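A single protein chain has been omitted; all remaining protein chains appear in their positions.
By letter and in written order, the chains are A and B; residue numbering begins at 1 in each of them.
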Amino acid sequence: MLYAVVAGFIFAIFFPAAVRINKQAGKIAAAVLPLGIFIYFASFYNTITEGNVIAQSYNWIPSLGINLSFYLDGLSLTFALIISLVGFAVFLYTASYMEGNKYITRFYIYITLFMASMLGLVLSDNIITMFVFWELTSISSYFLIGFNHDKERSRIYALQALLITGGGGLALLAGLIIIANISGGWSISSLADLNELITGHKHYPIAAILVLIGAFTKSAQFPFHFWLPNAMEAPTPVSAYLHSATMVKAGIYLMARMNPSLGGTDLWQHTILIVGAVTMLFTAMLSLKQTDLKKLLAYSTLGVLGTLTMLLGIGSDLAIKAFMIYLIAHSLYKGTLFLIAGIIDHETGTRDITKLGGLRKLMPITMVIAVLASLSKMGIIPLIGFVGKETVYASALEFEPFGTLLIILAIAANVFIVYITIAVGFKPFFGKLKPTPKEPHESPFKMWFGPMILALLGVVLGMFSSVVINSLINFTEIGVINKKLNIPVKLWHGFNLELALSVLTVLLGVLLYFKRDNIVNTLNKISFTKYVKPSYYYEFLLSSTLSFAKFQTKFLQNGNLSNYAAMIIVATIFLGGLALVSFGGAPNIDLTFAPTFAEVIIGIILILAAISAVRAKSRLTAIVSVGVVGYSVALIFIMYSAPDLAMTQFAIETLTVILFVLVIYRLPKYLPFSSMTRRIRDFILAGLGGLLMSLIVLFIIAEPMTSELKKYFGENSLTIGKGRNIVNVILVDFRALDTMGEIAVLAIAAIGVYALLKLKSNGSEK
Amino acid sequence: MEVILVIVIGVLYASGLYMILRRSFVKVIIGLIFLGHAANLLIFTVGRISKGIPAFISIEGTLAENAADPLPQALILTAIVIGFGVQAFAIVLFKRAYQTTGTDDLDELNTTDELIQ
Partner (left out) sequence: MKSSLILATTVKYIIPLLLIFSFFLLLRGHNEPGGGFAGGLVAAAAYALYAIANGVEEAEKFLSIEPLKLFSFGLLTALISALLPLLAGKPFMTGVWLDNKIPVIGKLGTPIIFDVGVYLLVLGVSTKIIFSLAQEEE
């Protein structure tokens, strides 16, 4: 499984080179990749539907308990199949849709990166690994929404999506870590058996809410829903793939995956139920004002995401079954419809439904596919969407005590979805032919082949639902509610209440479609205050963050070097002083060694030289004093058994003095710049800083110390390092990598000096 | 004997900090040098000092029990050399700034962004 996940990443690395060799071959390879992954995962179908799970683990950071663990059960298999199959359709489609785009290579890299991350996300069994993949999907989504980076809107909305999903990701990480702390492990599959432990813990509410924030932002639940319609700025294959079929379902996946371990409590179920129901109805209603094909589809996706969430919130056996069917059905038809919208846009040059009509004769194949997907979406027999909606209604109905309320909400939302479907799937093809910016004709094979497969699959899965997906769904439910269900999936349940409600929904949807203009006119008369819109708060937060950053930069980073230094010093004194005070007590100073005469003399010379350097009025005095300080330090090294240090210090001091001598006459004259008050301020700061450091040293050396390393070096320096001078052996053998870094830094410093001087001579030539 | 070092470290830090807060850049460089010395001596002292027994392995192939700890010494050795590189770079950088702007008053150098424009 590692290879299936990593394949995408490797592909993304080598793709640019492949394209350079042969452009067509590169694109074909890009479509073959998801197909191969699909076949690979399909081969596990029997194993999984026989009730097995497959777990694989590779060490990553074993010391932190972080492994690349993968876990394949019904739930992850379903997702992996959706990701790779829709991926195949989308990749094939892209080859034609993005034809001639200058950045097509980049596009393939991003989207393969996304596919690999998404697969990694649904297959991960390790909390941290899953989180890493989760963030990778957010990042690749950011790149893809902002793909047309020369458009300002793309950039703004890419950032919006990243900030919201990324912010949610941070909440998720916090939640996951709390859960890992409670459960004591990082494996997701083992969490399922710890439900009582986790939900009973006092930190459970905060963990659950944090995880849910992550899921809600990712799956665009109210009030975070607004990024999804805005994300429609992305090229259509991205909208089809990320923002309807896969990525936005990551949040849904997370809730489903965490359901066995975190679910069952009122907090969890009610939050999910309410948020899901609100999202479902609210976002479906917002679609009414839209005329853009993709925006319409985005709002219907939001409605479906809300429904899926609500089903998890209901949490009954039937609801979970409805959840799975609806999930599969939606991925199939919504991906298709997005691709169709892309085809229409590509062929006619517009996505505005008011400008489209009568395309059926010009684009017959596209029309058939669109109608198939639309019927599925509207929940018409015998498509998979029908099975899905029937089960959704059934599970809403049996929810006590609010079944009636829920079913009304569900029907209302679905009426809007039917309306959207008519607008998107039928309107462009029927009626009178309308003139469009481009002369429309049938799309090429590569574009309609993918959506056709998805649409046909919708028919097959619907008609033979009891055969094909029954067993898969039964085992998926283990992943969601930790028990196997045996409610068979059937196409036809007979004439019952759900069927009647379905018919009612479709009728109301058709009615809404024809009455739309009247309703919109009425709606336009009512003006809503901007404070109702969640996006207003997002924008407010964003702009306040920016202005705070501006203020803070002006305040803290005002370009004045001594201010920076003063701030650092104050902070250090404060924090260091705090630490010392909390450490408490006086250090146990060992005064048994009386200092010798030589030591005292050197100490006094050094201190006097330092003071003289500070007080010096002329540059020469200052430099001589600096030299005296340096040589005194070297003498200290000699006295306390560090001959290597002393030697280096002597040599360096000589070079420093030469350096100063070389430049001294060009150095600016010493001028007394500072005012008296500033000197006093600095004197106090510096004095406190010096005192603090002295105290720290005193405290440290008062503690006993045994150096394990000293012992190690003493024992191994000669045997392994073949040297008696341990300091040198450390430098060139034991810690040679550090030395390597140090000498590289030296080389950089020399190049920097050289470049700065060289730069000047060039500058003067100009 | 450590007491002297403790005082020396304190004085070096204090004078280094004081110098680094000055407006004249020659003084700031001197401050950098002093802080370097101070930090080196600090590491040296907290690594425990020993008198007259350097960290060498004797003919018998052993290290004396009370010998100096070689590790802080190795750290300081590279720090000394790096410090030299930093000094040289800082001197040249300030010199260039002086030549370009005609001032060595760091308080006046806080509007470099505008100068570039």
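Throughout what follows, a residue touches a chain if its C-beta (ideal position, glycine included) is under 8 Å from a C-beta of that chain, and two chains touch if they have at least 3 such contacts.
Keep in mind that this is a model prediction, so the values were computed, not measured.
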| item | value |
| --- | --- |
| Touching residue (missing chain; options A:139, A:542 or A:651) | A:651 |
| Omitted-chain contact residue, chosen from A:497, A:546, A:684 or A:747 | A:747 |
| Option from A:64, A:532, A:581 or A:737 whose C-beta touches the chain left out | A:737 |
| Candidates A:191, A:231, A:607 or A:729 - the one touching the absent chain | A:729 |
| Given B:75, B:92 or B:106, the one touching the chain that is not displayed | B:92 |
| Residues belonging to subunit A that touch the chain removed from view | 643-644, 647-648, 651-652, 654-655, 658-659, 661-663, 665-666, 720-725, 727-729, 731-733, 736-737, 739-740, 743-744, 746-747, 749-751, 753-754, 757 |
| Missing-chain contacts mapped onto subunit B | 54, 56, 77-78, 81, 84-85, 88, 91-92 |
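We adopt the following convention: only the chains that are shown with their structure count from here on.
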| item | value |
| --- | --- |
| Inter-chain centre distance, subunit A versus subunit B - centres from mean C-alpha coordinates, in Å | 42 |
| Complex interface listing, subunit A residues touching subunit B | 558-562, 565-566, 569, 589-591, 593-596, 599-600, 603, 606-607, 610-611, 613-614, 619, 622, 626, 629-630, 633, 636-637, 639-645, 648-649, 652, 655-656, 659, 663, 666-668, 670-671, 673-674, 682-683, 685-687, 689-691, 693-694, 696-698, 700-701, 705, 707, 709-710, 713-715, 717-718, 724-727, 730-731, 735, 738-739, 742, 745-746, 749-750, 752-753, 756-757, 759-760 |
| Contact set on subunit B toward subunit A in their complex | 1-28, 30, 33-34, 37-38, 40-42, 44-57, 61-63, 67-71, 73-74, 76-78, 80-89, 91-93, 95-96, 98-99, 104-107, 109-113 |
